[in-house]
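All protein chains but one are shown at their positions in the complex.
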Amino acid sequence: MSMTVDAALAARFGLTTEEYGKVLAIMGRTPTLTELGIFSVMWSEHCSYKSSRVHLRTLPTKAPWVIHGPGENAGVVDIGEGLAAIFKMESHNHPSFIEPYQGAATGVGGILRDVFTMGARPVANLNALRFGDPAHAGTRRVVDGVVRGVGGYGNCVGVPTVGGEVNFHRAYDGNPLVNAMTVGVARQDRIFLSAAAGVGNPVIYVGSKTGRDGIHGATMSSAEFDENAASKRPTVQVGDPFTEKLLIEACLELMATDAIVAIQDMGAAGLTSSAVEMAGKGGVGIEMNLDHVPQRETGMTAYEMMLSESQERMLMVLKPERTEAARAIFEKWELDFAIVGHLTDTARITIVHNGEVEADIPLAPLADEAPVYHRPFVHTPKPARLGAVADPEGIEHALLHLLACPDLASRAWIWNQYDSGVGGQTARRPGTADAAIVRVEGTRRGLAITTDCTPRYCQADPHDGAMQAVAEAWRNITATGARPLAVTDNLNFGNPEKPEIMGQFADAVKGMGEACWALDFPVVSGNVSLYNETKHPNGLRQSILPTPAIGGLGVIEDVTKAIGYGMPDGCDLVLIGEI
Amino acid sequence: MKAGIVVFPGTNRERDMAQALRLVSGHEPQMIWHRETSLPSLDLVVLPGGFSFGDYLRSGAMGAHSPIMREVKAFAERGGHVLGVCNGFQILTEAQLLPGALLRNASMRFLSQDCFLKVENAGTAFTRGWSEGALFRAPMAHGDGNYNATTDVLDRLEGEGRVAFRYADARGNVSATDRRSNPNGSLRAIAGVLSENNRVCGLMPHPENLVDPDLGATDGVPLFKSLVESLVA
Amino acid sequence: MKVRVNVMLKEGVLDPQGKAIGHALDVLGFHGLGEVRAGKLIEIEVPAQNEEAAVEQGEAMARELLANLVIEDFTVEVVS
Partner (left out) sequence: MKVRVNVMLKEGVLDPQGKAIGHALDVLGFHGLGEVRAGKLIEIEVPAQNEEAAVEQGEAMARELLANLVIEDFTVEVVS
């Protein structure tokens, strides 16, 4: 494709005419290709939350036990004894449709980095999955690949996968949902943030080398799926859990020292978003020379390096006098370590490659003038009340029918492929309690963790369905004897430019917020995935069911008191609540 | 008992193993980095589970070539006790400290589930805490646990009492062809084997994950109790 | 007839296996190696009358199952 920078290329990068106009105004000239790439990923739905931000602002995010709410790489809550749980959920929906194994695997890798980048050792993974109709031709491939991918990555890095959920519905035939959640534990006095500081401090790149993986992944994951999805395939990223494991250990080893000023993983839009966010949050400038970036392929351009989504990489700002000690740690773990730039007082991001300035953008307008949309929406009509339910088959048949239905049948075939015990702290594994329980190493406390959402409730009534998802997460935690603390979420919806989809989104966020307020169960992190729909060959676009997945976390002071759902002989069954 | 745990890049059950050794022996084990070229004075060397070097070529193949393995071999030749669990077992076979090889599970899938092990030889430092034929539960978590060796080797192992553990069902019945009790497809349902001098032992399942009463089960304790009783000088 | 299907990751796709193997070989003393790439091979007895048909069958199987064309390339050869 032609790479001359103009409105047409901007449109192909996913920027609207108005957005491109803003770019021109900020730059005062035609941007370079690399600059256009940076704007397009930073202003993508994925990175800028431009359709969702106005709604997300309404969610409760504070409580006395919340240490960091949304805005950091993951949410942080106080779990007692000077410790904190750090957790978040993130989607990898589109990549998992294109290449189920690698899509799911790199999804797990990405959420792990969000958590250990803050200083936490990851102690639990969960996965909330939605697949197409089991009878649909493509479903088997996706289910098999996704489950293998989640397991392949999590098992190798040695983080136990302790829970999750699975639904099947034809609305997900061409657009499965893979939402991965990681929980980590850190000392409260050793939590690492991403705001850079200290003009002149070195900017360090660590981890794997950069290749041409997933260029424009961030804009692609915001673009609707269509039958051309196949042609986007070369952008698939391959995960390397072994390198991630080394990265976890090396980062935690470095974090035990006082070398780090700021740290950020390279997620969607890799170097671009990590550099922009670190410098932007810290109110400083950043200059990077891409000649120093460890590269896997030859002849990479600045544009390619800035947009690459190669996995298992991190960017850090170090105290200059600690740089060599840090290098020794990364060399011990046989990871790349390169000084790629330094902080400046220009409040700009400046990218140099082969002696040329390839990008030079003022950071404040890049962030402040990012588009925010109040998209029009219409509410989902309230469903009619259910009348009397006919009983055509008798209660025994109905029960068998329910037990055999894909949404209720045993999930053992999934969790038997996930190592749920590694780490030696798993007190309640999948299939044994309403929430998984993982003991906090060195204490008697446990974390109770669950993911919940019933998409067909949300389809019928997005507001009440989302409330119900929060309430279910809360109930699952309390049912084990733990005290619910906070939630993370993964809001998966269709195309926000359609008023009825935007209505689902707005109402679901409202319902979630109301439930969280009522239960004192704040939202401390989350992720939004929009444009989840499939274009069929006949031109019809089908949206997924509205799926606001909730990840809940609670704490129990003594794991030996945790309650599961196995019923020992000789017990009585008691029903509590209204019938 | 002075125990050392070898840590390879990609090892991930070293903390589990340390917790078990600490709990049962009361002593903190030493962590030994794979690039070390000498071992401290130890009663027991443990190779824990994980994915050494990603297990990208064959499970345990690259780990077996790490510098520390020369020392582990010398330690074994001097009559030292070596325990390999899961990836540790795979490394011991790749390093030819134990016979046979561990192939991909017959189901071609990673298996994470509880299994039952039958103690076939209760006369070793690893097993004397059990009686012969005892049955215990242990979680397995592996993709390559399908024990394989030539018929000659298998016959020899059996003849010399070097099959330490076999997979069994909850009542103790052993059947190599029963995929429920022997899910990875191991020949003769072998789950763990011993070296000629009975001082090197490898097994696939994870007794170290069942030692803490606070986590609900203690089925793996006898392994560590046996070692402590045998090796405390 | 027996065909062999060789499956390799596409150029440019990260090959963690090849990377790790190359590294291990270097540690073992095989220095100066260039790129190392890992792949799969599958040998199949096919019911074909001639080489052409055998290769065609091999290719069809590779496309349908043996190779993941999103990230992998394949070649087919007759071995006997």
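When the chains are written out, they are named A, B and C in that same order, and each has its own residue count from 1.
Rule of thumb we're sticking to: a residue touches a chain if its C-beta (ideal position, glycine included) is under 8 Å from a C-beta of that chain, and two chains touch if they have at least 3 such contacts.
These numbers come from a predicted model, not from an experiment.
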Shown chains touched by the chain that is not drawn here: B, C
Option from B:30, B:148 or B:175 whose C-beta touches the chain left out: B:148
Contact footprint on chain C, counting only the chain that is left out: 2, 6, 8, 18, 21-22, 24-25, 28, 30-47, 57, 60-61, 64-66
Residues in chain B touching the chain absent from view: 57-58, 61-62, 65, 93-94, 96, 99-101, 103-108, 146, 148-149, 185
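Here, only the chains that are shown with their structure count from here on.
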Chain pair with the higher count of C-beta pairs in contact (B-C, A-C): A-C
Interchain centroid distance [CA atoms averaged], chain A/chain C, Å: 34
For chain B paired with chain C, centre-to-centre distance based on mean C-alpha positions, whole Å: 34
Residues of chain B engaged with two or more neighbouring chains: 53-54, 56
Where chain C touches two or more other chains at once, by residue number: 16, 20
